[in-house]
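Okay, structure first, notes after.
For this depiction, one protein chain was excluded, whereas all remaining protein chains were kept in their positions.
Presenting chain A:
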Amino acid sequence: MTESQPTPQTVKDDQKVHGVVAEFTDVDSLLAACRRVRDAGYTKADAFTPFPVHGIDTALGIKPTVLPWIALAAGLTGTTIALVMQTWMNGIDYQYIISGKPFISLPAFIPVTFELTILLASFGTFFGMWALNGLPKFSNPMFTSPRFDRATDDTFFLFLDAKDARFDEAGAKALLSELGGEFVEPVVEDETSKVIPKGLLIGLATIIFLSFIPALAVLRMRVTKSGSPRFHIFPDMDFSPSKDAQQTTTLFADGRAMRPDVPGTVRRGDLDWDVNFKTGIDMEQLATIDAPRAAQLVALQDDVAVDEDDEVAEADAASEESAPAADETGDNTPWLTQNPLELSDEVLARGQQQFNIYCSVCHGMNGRGNGLVNRRAQKILATTWTPPSNMHDPTLYADVYPDGKLFSTITNGIRKMPGYASQIKAKDRWAVVAYVRALQASQNASLEDVPEGKRSEIEKEQADVQAQLKAAEEATADSAEESSEASSDENSEASSDENNE
């Protein structure tokens, strides 16, 4: 079975003996020899076999391993990690509701728990086994014998360790020969230099050093700024094939990437055919007087619906040209005389709010045309400034200046005043009209207009205000001479208002 036999090693005097080894060719004689060695009192004997031989651990007196306990501990660690991890991550730190499932859902956590238990138990078993075996260990005194290569092929070795208390070289050799061992020979300690070759060390160091470079480069890039665009290893949908505004395309005949709305498109909720409401003009009547103008206005309103921003401006421009002209030449437009909104506290409140926001800056809170803009303009542009109208001028009363015309003025503007169509919705403009009417009524009312029950209340309030004003005037006189003109103006104005009532 065996071919050429290498000569047994000779031991030099200066070499330390590691033990004695003998060869066996079959399992049964090895097992018998092991039992005899154990019975002879050797505790550190070991056999080397190409495959696991059953019963050899008892034959040699090898104690059972603690490996199963390591595996158990590792497995339980896995269980714990998995349960704690899932409970913390999904139950506490980052809760999200998925079809009403509980945040800490043990049944749902079982699969991952099971897998991690197995994984860690397997790691414990695998690495624990190598650690207990003292592997990897690439140097072993046994490997110094060329005959030992056959330990992984077909030959069985029985080894008596020099560290054993019972060991003496001659006795061990005699015992092994007696047990039927062939090629009994001493094994010497492996005295090859344990120093790692310099070249290998330098090579390793270089590789380790080089391996840091990519990571360092990435780290550096994360903390520095660069003028050049970032690398895109993965396109990541960052570059969408869709076109930006003003770009060209070959997809459409006109070459425009932006597509105009399909003619007749109306924005959701904007479908409103009531032209009268939007212009303040009775269109049916206008059509009988001035058909072309009516048609033009209707067309303009349609366009407003199609594309608000652009067309509103055009509409404004168009009506700004015509409106003043019509004013001067005597207006025959059939204005609506009735506010189409149903009057209510709500509408008036809305109108007041809108008036105070948009109109009061020029027309004043009371509509007398002395808002902050007017006051300032009087100072700096006195010559060119056209003052805003006083709402309480009789020419602006409903009988002369119908609601529809007032609406149209707010919509399209007049003289210095721009149109407010783009800022104030049509409905709100009508609310403003209603509020202006109320303001006009309030400024020219007498105490008789107030219902009986509330008169005394008004009178009391009036008296209070008068008293306060007096006190304020005195305070103003006492304080520095140059108290602001504006405020005194307002005071006098306010008092005169009160007087009117």
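Note that in this section a residue touches a chain if its C-beta (ideal position, glycine included) is under 8 Å from a C-beta of that chain, and two chains touch if they have at least 3 such contacts; residues count from 1.
The rule is simple: contacts and distances are computed from a predicted model.
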Looking at UniProt, which of "Phenol hydroxylase subunit P4", "Fumarate hydratase", "Polysulfide reductase NrfD" or "Protein-export membrane protein SecF" names the chain that isn't shown?
"Polysulfide reductase NrfD"
So one chain is hidden, and I want to know which residue out of A:Val20, A:Ala33 or A:Ala47 touches that hidden chain in the complete assembly.
A:Ala47
In the full complex, which of A:Gly19, A:Gly128, A:Gly351 or A:Gly419 touches the chain missing from this view?
A:Gly128
Had the left-out chain been drawn, it would touch chain A at residues 1, 27-28, 46-54, 56-57, 60, 62, 65, 67-68, 71, 85-86, 89-90, 93-94, 96, 98, 101, 105, 108-109, 111-112, 114-116, 118-119, 121-123, 125-126, 128-130, 132-133, 135-140, 142-143, 149-154, 157, 233-237
